[in-house]
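Data first, discussion second: the structure below is written as structure tokens.
Shown here: the complex without one of its protein chains, the others still in place.
Up next, chain A:
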């Protein structure tokens, strides 16, 4: 479904990602781990088109997508949730969901779009799924941090992408909220490919099938979590990190 071949990106003299081969299959939930500066967020930026690679290829559904703009990768069905929730503050919760819907992105379609009953129902369904149905008229700015995270997940549901990228979806959540988010991700995104970047190990244990570990922009290890935890190279990297801290 998604494959990177020899992907490299350089900022000034610094190689944030070097020669990375990485792939995700359809319907898979992949967790990406790695210490700070490992290049996790940069990899997400490359896939969604926010950053352009220096060299290498990114193939999505058999199509080269390296160098496309974010709105183009989004049209191809790649959705993203940011590390800090990016929602539209001075708009209501339901307006936030509504703009995320797929298929109305052209100017003239947006002008003459009528809110059909079907869309109203879908908005309502999504609001119930993310537990914000009682807050639909509130401004997004007045929501709590966890609620904002959920709202952004709701926007992803409306966008209906095939490949979903979640950059630290539980940052700033309580343990309880984190657990609920894990369940939500497993249930609502179960037929899609999901890439999750996460630090919270309890959360990773809850959701992970296969884990990929990056270190200083390079591939370090890949496999089921139990195997990764026993991997000597991974332990070394994380121990070194701890020693620094």
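Following the convention adopted for this analysis, a contact is a pair of C-beta atoms (placed from the backbone, for glycine too) under 8 Å apart; a residue touches a chain by one contact, two chains touch by 3 or more; residues count from 1.
In the analysis below, contacts and distances are computed from a predicted model.
Student: UniProt name of the unshown chain, from "Putative tricarboxylic transport membrane protein", "Phosphoribosylformylglycinamidine synthase subunit PurQ", "Urea ABC transporter permease" or "Glutamine amidotransferase family protein"?
Tutor: UniProt lists the chain left out of the view as "Urea ABC transporter permease".
Student: I'm checking contacts with the chain that's been left out. Which of A:134, A:190 or A:230 qualifies?
Tutor: Answering carefully, the residue with contact to the hidden chain is A:134.
Student: With respect to the chain omitted from the figure, which of A:65, A:155 or A:173 is a touching residue?
Tutor: A:155
Student: Could you tell which one of A:1, A:99, A:171 or A:188 touches the chain left off the display?
Tutor: Spelled out, the listed residue whose C-beta touches the missing chain is A:99.
Student: For the chain left off this view, which of A:32, A:74 or A:234 is in contact with it?
Tutor: Residue touching the absent chain, from the options given: A:74.
Student: Touching the absent chain: which residues on chain A qualify?
Tutor: Residue positions of chain A that touch the missing chain: 48, 50, 69-71, 74-75, 79-80, 82, 86-91, 95-96, 98-100, 102, 104-107, 109-113, 115, 134, 137-138, 155, 159.
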